[in-house]
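All protein chains but one are shown at their positions in the complex.
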Amino acid sequence: MHELIEKVFFGAFDNAVLRRAEDSAVVEQGGTRLAFTVDSYVVSPLFFPGGDIGKLAVCGTVNDLCMVGARPQFLGVSFILEEGLSAEVLRTIAQSAGETAREAAVEIVCGDTKVVGKGAVDQAFVTTCGVGTVPSGVDISASNARPGDKIILSGSLGDHEIAILSAREGLPFSGNVASDCAPLSGAVAALLAEGTPVHALRDPTRGGLASALNEIARLSNVAMEIHESAIPVRPEVAEACEILGFDPLYLANEGKFVAFVSAEHADAALGRLRAVGCAAQAAIIGEVAGHGLPHVTLITSVGGRRIVDVAAGTQLPRIC
Amino acid sequence: MFQFRDKERIGALSKALEGMVTRPMKFMEVCGTHTVSFFRFGLRSLVPDRLSLLSGPGCPVCVTPQREIRKAFHLAQQDGVILATFGDMIRVPVDSSSLEKQRAVGAHVRVVTSALEALDMARGNADKKVVFFAVGFETTAPTVAQAILHAAGERLSNFFILCAHKLIPPAMRALLDGGEVRVDGFMCPGHVSAIIGSAAYEEISARYSVPCVISGFEPLDMLETLVMLVEMAARGEARVRNQYRRVVKPQGNRVALESMGEVFDVKDAEWRGLGMIPASGLGLKDGFAGFDAENEFDLKQVDGGEEENKGCRCGDVLRGALAPEECPLFGVACTPSTPLGPCMVSSEGTCGAHYRYRTARDE
Partner (left out) sequence: MCLGIPARIVKIEGDTATVSYGSLSGRASISLVPDVRVGDYIIIHAGFGIEKLEPADAEETLRVLREIGEVR
C-alpha cells in the first residue's frame, strides 16, 4: 500500500503538504490555518456493536481533523450505494451520521449519492471529507515528538476490531464487545487546554498502536519505550486475542488517540483527559528515549524487552 | 493462566538461569507457538546470552511444501469449489503469489478456525465442493479426523480434505540423524504432546542421548523448561521430563489417537526446506478415499514445479543450521511485508518471529 501511494499517487501529484503525511493536511489561507482531510469507509458488516458505517464515517474524519489539533467544523459526505439496498438500512445509516455529527458539533454541508449495480460495492461505501481550523499556538505533527515526551494513550486497545470481528460469522467466541467508535474533539480539547504543549497526536486505526507509534518514531526520528502493563486492554479483547492468536498492539481503534506531551505537563493533561467519557481509561504508557535510530521498544508484562514493529498486514486467526 | 505470567516469579527464574548456564548451550524448540511465545514476551532478553533457543521445523506454515500450496491455489480457482483454510496459510509465498493474493483476484478462499466450520460450509452449500486444507501436526490431525468421521456418518458428498498433516517425532529424528544440528536438548511441543503423550519422546531421548522437556506455552512454563533442560544438560543426563504436567499425560489422549488411527495412515512426506522424511506425514485411509481431494480432482497437473526462491535459506533455518540473522536476505530483501520464504511469513515462522520481536540490542 505504501509503495502504491509513493509510486503511483505521489508520482502523479506531489507537493510539500501531501508529503507531510499527517492525518489531515494543514494549509494556510489569509492568516488562518485550515485543516482538510478525506477518508473512505468500507466497513463490513454495516452494523456492529457500538456503531455503524454512518457513525464511523463521521467519527473517522472528525478524528483525523482533531489529530492535527484542528477544531472540526464542516463535513461533506458521499454515498455509493449498491442497487437494492434497503431503504430502511439507508435511513438508519443516515440518521446515525446525523446524530454523530450533532454530537461532534460539526455540520454536514454538502454531499453526493450514487447508486451502482449489484455487486459493484458491498452494500454501501461512504467517503467523508472534513475541514476545520487550527488555533494559533498549536503545533502538532507526527514529526514533532521529542526526547523526554511522555506518551499518553487515551484508553483501551482493540475494542473496535474485535467488535467488528464478533459481528461477522464464524468466530469461535461471543461476548460483550462494543466498538469504541466516538468523536475525539472533547478529549483533544481537554488535552490541549491550558496551553499544554502537545507535540504529536495520532489515532491508531488500521495497523493499531504499533503502526501509529512506528510512524511517529520514523517521522520524528526518535526511539521510544512503552510498557505493556500500562496499556489498557479490556478482558474480552485480551481473551479474543489469546483465542485468535492476535496481538492487541496491532488492532484497529476508532475512538482512541496516542499523544506525545512534554513531561512536565503530562500528569495534569492525564487528569483532565480522564474526566472526559471516552478517555476515562487514559494512561501514560511510555516515553521518548532519544533521537536517532527510530524504533519502538516494549517492556513486556513479564519484564522482557522486544521491538514493536509495523504491521505486516491484517492479523488472521491462527492455529499455530 | 495469568499466574503463569507473574513478573516476580519470572524475574527469579531469569536470575536462576543466569547462575546455572556456565557454558554456551543450545536448545531447540519444534513448535511455532513456542517460537511466538518466546519472542512475544521478550524472553530472549531474560535468558543469558550463552543460552540459545533455536527454532526447528515446528511451524505448519513453514514446512508445508510448495507443491501442496500450488494444489490449494488450483482448487481455489475451480468453479464451484471453496478452499477452506486456517488463517496461518493465507500469506505463505509461492510463485510470487499466496492464497490471499489469489483471493484478491477471485479465487474462492475462506479462512476458518476449525475443520468443523469447513464441514458446516459443505452442509450449507450443497451445490459447492468444499475442500479443507488440512495442515498442522498431531494436535490438529485428530480434529480433522473427527470432521471426516462426521462427514462419513452423514454421507456428505461435497466435503474433501487436501491432506498435508505432518508428525513431529520423525522430524526430530531426521534432524538428529542429519548430524548438522548439535543441540543440548529439546523443548517439546506441549499440545502435540497432549495428544501423543510424554512417553513418545523416550526413544529419541535414549537413542540420541538428548534431554527432552515437554513445555507449556506461558512464559513461566518456558523458563521452567529451560531450567530443567539446563540442569540435565549440565549433568549429562538424557531423560524425558514433563513440565506441562497440568495438561500432558504419559500416554497422551487415547481417544484422539484412536480417531487419528481410524482415519489416517502414516506415510512418507515432504517437508519444505527439509526434503522427504520417511513415515512423517498422514494420508487418508482407503476407507475414506472419497474425501481425498487428490482423488476427486486432477491435481497431478499442478504437482511439481520450481522449489525455493534463489538464495532462500529457509531450509537451513528450519534445520537449526542457520540463525535468521545469518541469512543474507534477512531484513533486507526478506521482511514480514515482503516475505521471500515461508520462515518470514507471519510471526510463527522463525525469521518472522526474530524480525518482529527482536530486542533493542539487535538494532
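The first chain written gets the first letter, and so on, giving A and B; residue counts start at 1 in each chain.
Going forward, contacts are C-beta pairs under 8 Å (C-beta built on N, C-alpha and C of every residue); 3 or more make two chains touch, one makes a residue touch a chain.
Fair warning: this is a prediction, and the values are worked out from it, not measured in the lab.
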In the whole complex, of A:82, A:103, A:139 or A:239, the residue touching the missing chain would be A:239
Of B:93, B:136, B:170 or B:185, the residue in touch with the unshown chain
B:136
Thinking of the whole complex, not just what is shown, which of B:253, B:280, B:335 or B:350 touches the missing chain?
B:253
By the contact criterion defined above, which parts of chain B meet the unshown chain? Give residue numbers in ascending order.
1, 3-4, 8-9, 12-13, 15-16, 19-20, 31-33, 58-60, 86, 113-117, 136-137, 139-140, 142-143, 146, 189-192, 194-195, 217, 220-221, 224, 227, 243, 245-249, 253, 255-256, 259, 348
Quickly run down the residues of chain A that touch the omitted chain.
172-176, 234-236, 239-240, 242-243, 245, 318-320
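By our rule, only the chains that are shown with their structure count from here on.
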Per the C-alpha means, the centres of chain A and chain B lie apart by a whole-Å value of 35
Interfacial residue positions of chain A with respect to chain B in the complex
170-172, 229, 244-245, 247, 293, 295, 297-307, 309-310, 312-313, 316-320
Which positions of chain B touch chain A when the two form their complex?
5-7, 10-11, 14, 32-33, 36, 39-46, 59-61, 86-88, 90-91, 100, 111-114, 117, 136, 140, 219, 335-337, 346-348, 355-360, 362-363
